[in-house]
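Shown here: the complex without one of its protein chains, the others still in place.
Think of it as A and B in the order they're written, each chain with its own count starting at 1.
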Amino acid sequence: MSASLLKIDNLRTYFYSRSKRAFIRSVDGVSLAINRGETLGIVGESGCGKSVTALSVMGLITATPGVITGRIDFANGTLHRNLLDGLDQSVRLSEEEGRIMDVVKDSGAWQRQSDRLQRGVRGGEIAMIFQNPKASMNPFEPVGAQIVEAVRLHTEHTGKKEAEQRALHWLERVRIDSPRLRFHNHPYGLSGGMCQRAMIAMALAAEPSLLIADEPTTGLDATIQSKIVDLLAELKAEIGITTLLISHDMGVIGRLADRVAVMYGGRVVEEGGAQQVLAGGEGNHPYTRALIASIPGAAEVRQKSYLQAIEGDVLDTINIPAGCRFYERCNRVTEAVRERCADCEPQLFDAGSGQRVRCWLFAP
Amino acid sequence: MTFFLLIGVSVVVFVILYLAPGDPFSVLLEGEMPTEAAREGIRQAMGVPTTWYSQYFAWLGKMLVGDFGTSIRTGMPVLPELLRVGWNTLVLTGGAMLVTLLVAVPVALYSAVRGVTLISWPLTILAYVISALPLFWLGYLVLYVAMRHFGIFPFAFASLGSEPKLIYFLLPILVLGLGSGAISEVVRHLREESSRVLDEEYVRTARAKGASVWRHAFKEGFLLPVTAIMATKVPFLIGGAIIVEQVFNWPGMGRMAWQAAQDRDYPVIMAIAIAAALLVRIGTLVQRVVYVTVNPRASQE
Partner (left out) sequence: MKRFRQRPGEISEFSDLPLWQKADTIDLLYVGYGLLIVSLVVASYLLGALQWLPHDPNALNLNLLLAGPGTPGHLLGTDFMGRDLLTRLVLGIQAYFLPGLMAVASALFGGTVLGVVAGYRGGGAGLIVTFLGNLIDSFPRLVLILLVIAAFKPDIWYIMAVIGISNVPAVASLVQGKIAMLREKNFIEAAVALGLPTRTIIAKHILWYNCKALLIIQATLGMAEAILMETSLSYLGFGVQEPTPSWGNMVQSGANYFLQGNLWPSTAPALAILFTILGFHLLGDGLNNLLEGKRGR
């Protein structure tokens, strides 16, 4: 408990579709914990809610209704705060048949409270890097200046010269080529990979306790991707920074994560040690198994065999079925559990040595 | 580009005057309107150019040294007079731009940040109505209210020689600023652009960094759109100034233009046309300069 740097408890982030008059239940009751010093990887297909989870932690969800329930405890030793403290004041929910059907939220008050809670944390204690680094940096300012801003805002190096030194230092640490030159470049003059390095520098320059990396390699060229992964691995070894890594790329997760959580349909369906989860065998959630199986191995690529796809479409987070969310696409259903799978959503069952699986097959 | 446009401007004015009956160029080049025979004689004697292209260059040359001819009505040289009253129009137009911004900017930014609210629909309608309202009537309305309820009588302060009070300036500036129809355009453009920028990824990064969102969004979300839209509104403001000057008897370029059109005073109206076009192009130029300064990728032309 006290070793958790970040503990997310029953987070729900919903969006509302005007045209369909229904909720998009992007994050539908997610609970996760990240321990100090470890890298937790969140993996899943597009639309499963992984990015939204991260954005919810940072208080960056502005669409309505946004975050509606939950508790996010951040504790780094000196600072201990629930980032969703007082949330209940501004939100009223009503359920029907166990599902939330009505939300009344005072977005203005909620946002103000959220900003108040995030002050001192966002950017300084928790830093985030995004997909698409070129678009994520201010095109009007030189890269160096943007890093300097982070330094001056969040560290004790508030003097201009000092901050510039620090910024340069970080650019060197992310192994960017010609750091002095890049310091004065604008983002348009940098390649995707270089921009991502600069973003990492900018995030780490603030000396945060937690780094959230949202699909940091997606969108980069394949060769560059592995270089960035290497960089993150090196930095992890050098600095030991706690990281929340989000990716749909199993390879990246495998390389960097200590623990892994698999998300599907807005919920966590499996979590455990990286080795355990990525084994992709009998001891895993059917979805995890299918995910791992769908990655073509070198042999398969050479032989040009058929890719093993997962049957069916990704869960539409508007029309959520009654039972297990993966039931429709599951190919491991046995007669013994079929009825329960269809009607009743399973909870996370203990599968031994810290691993938990949300599947009736693992019920005691 | 601006250079070519200015050349183009002079060509347009030239063509209009050239095609006009009554041979304005004799007036401009010679200073009076003698009879045809006398003119021909003088022309040959003085070597005044007769072909259209030499006329053009002679005329252009004169303008470049500041000789815009003399007014048919007053007989005085045009340029000094124009500079004197032009200043009043600049004050009027500049002040109106300020008024427009003071009203439009808060409305636009509020809408951008808060999203569509209950009051945005009536405001939109109000903006439409104001842009369709005849400017001259609005002027009279404001004048009426000022006179009846505030006891202000701002007519023709210049000719009376009395000390112009500040309020005399404010009324026409207020009318032009509110009634020119520029407000709704500015609001629409600024709101669109700033909403778009606030959703941009780099602004999200700024927020994630704990940095001031507006400091990052300012350039693309405020400065660029405002200069862009205001630059396009300059011609409308000048046109509106002509009307407002009429209502308030404001001694400016607009009223001078009206007088010149009445009297067929070619030199004056020509000079004003050129001056107006020049002002518009300066406005565009300022906007381009801002754009290039702010944008690291743009190169100087």
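Basically, contacts are C-beta pairs under 8 Å (C-beta built on N, C-alpha and C of every residue); 3 or more make two chains touch, one makes a residue touch a chain.
From a predicted model like this one, the values you see are computed outputs, not experimental measurements.
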- [ ] Check each of A:105, A:236 or A:285 against the chain that is not shown and name the one that touches it.
- [x] A:105
Task: Given A:78, A:223 or A:319, the one touching the chain that is not displayed - done: A:319
Open item on the list: Among B:78, B:143 or B:197, which one touches the chain that has been omitted from the display?
Closed with: B:143
Open item on the list: Residue by residue, what part of chain B touches the chain that was omitted?
Closed with: 4-5, 8-9, 12-13, 16-17, 19-21, 24, 116, 121, 128-129, 131-137, 140, 143-144, 147-148, 232, 235-236, 238-239, 242-243, 246-247, 257-258, 260-262, 264-266, 269-270, 272-273, 276-277, 280-281
Task: For chain A, the residues touching the chain missing from this view - done: 14, 16, 18-23, 64-65, 96-97, 101-107, 318-319
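Methods note: only the chains that are shown with their structure count from here on.
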- [ ] Report the inter-chain centroid distance for chain A and chain B in whole angstrom, where each centroid is the mean of the CA atoms.
- [x] 54
- [ ] Report the residues of chain B in contact with chain A in the complex, numbered from low to high.
- [x] 200-202, 204-211, 216, 219-220, 294-297
- [ ] Provide the residue numbers of chain A that touch chain B in the complex, in ascending order.
- [x] 58, 60, 118-119, 122-124, 127-128, 130, 132, 135-140, 149-150, 153-154, 186, 188, 199, 202, 206
